[in-house]
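Every protein chain except one is present and positioned as in the full complex.
== subunit A ==
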Amino acid sequence: MSRRTSAKANRGRMNAGLLAGGALVALVVLTALVSFFWTPHDPTLVDAAGKLREPGGGYLLGADKFGRDTFSQLMVGARTTLYVGVVAVGIAAALGVPLGMAAGMTPRGWLSELIMRVNDLVFAFPALLLAVMLGAVYGAGTLTAMIAIGVATVPAFARVARAATLQVMVTDYILAARAAGRRRGAIALRHVLPNIGSMLIVQASVSFAIAILAEAALSFLGFGTRPPTPSWGRMLQESQELLFSTPRLALWPGIAIALAVLGFNLLGDGLRDFLDPKLRRIRAER
């Protein structure tokens, strides 16, 4: 009885999280997609006459000190955010997953040790510091920010992939596949990867949230997206000196960042609950 109630509560919560997260993420993605075709105004056009324009009259959220439309900037900023997130998480997954799987499939070999110790080393290095360093050496920009965030996220993927692979490797079907003489590569692709996929998706969603925050922080520090390409972090930074006189300029990008990060986290949590085999089994028993 008690088990059933908890499962029921669990399911209710996971659906709410998944739905809310999915909705927020969909909103950000949709905004970014629309910004490719339409924005109310040119987000980078400087208009001295419209300096600090109040909201209203075609300018939904007003304009900044350069007379640029805040709403248009937020829309294009969503694009920047997603772009950085996709590429950074892509880099992290493309490097981290194969490494983690290799380590997981040869748990007692020197390769596994080597991969995981190098992993620990990278893990100990803060992503922001890496990005600031790369920015100082190769010039600040979206690309360096994406690479730095991506590389710093590799260990997270490698660890999750390794742990999941270890679990999968002791299952009967892997044993059967090995007994049938399948090559390692084939086992990795046909049997391991599909079975650890759900955990990787969850990891990607959470990493995405971290990447968004990192991009905002880097742009805030002047090491991210180059001006005048709109970016939520730089919008915050540029509104700093106006925080007391025109607080809305800091408020909107702040809310945008918070919602996007919250969205991806809720989505990750919801997906985890949804895809967790144990929870699935509980549901099946009912």
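Brief remarks follow.
Methods note: a residue touches a chain if its C-beta (ideal position, glycine included) is under 8 Å from a C-beta of that chain, and two chains touch if they have at least 3 such contacts; residues count from 1.
Convention: contacts and distances are computed from a predicted model.
Not shown: a single chain whose UniProt protein name, out of "SufE family protein", "Peptide/nickel transport system substrate-binding protein", "L-lactate dehydrogenase complex protein LldE" or "phosphoenolpyruvate--glycerone phosphotransferase", is "Peptide/nickel transport system substrate-binding protein". When the full complex is taken into account, the listed residue touching the unshown chain is A:Ala217, out of A:Val87, A:Met116 or A:Ala217. When you scan A:Pro40, A:Pro107 or A:Gly141 for touch with the missing chain, the hit is A:Gly141.
Although one chain is not drawn, its touching partners on subunit A can still be listed: residues 44-46, 48, 51, 65-67, 135-136, 139-141, 202, 206, 209-210, 213, 216-217, 220, 222, 226-228, 233, 236, 240-245, 250-251, 253-255, 257-258, 260-262, 265-266, 268-269, 272.
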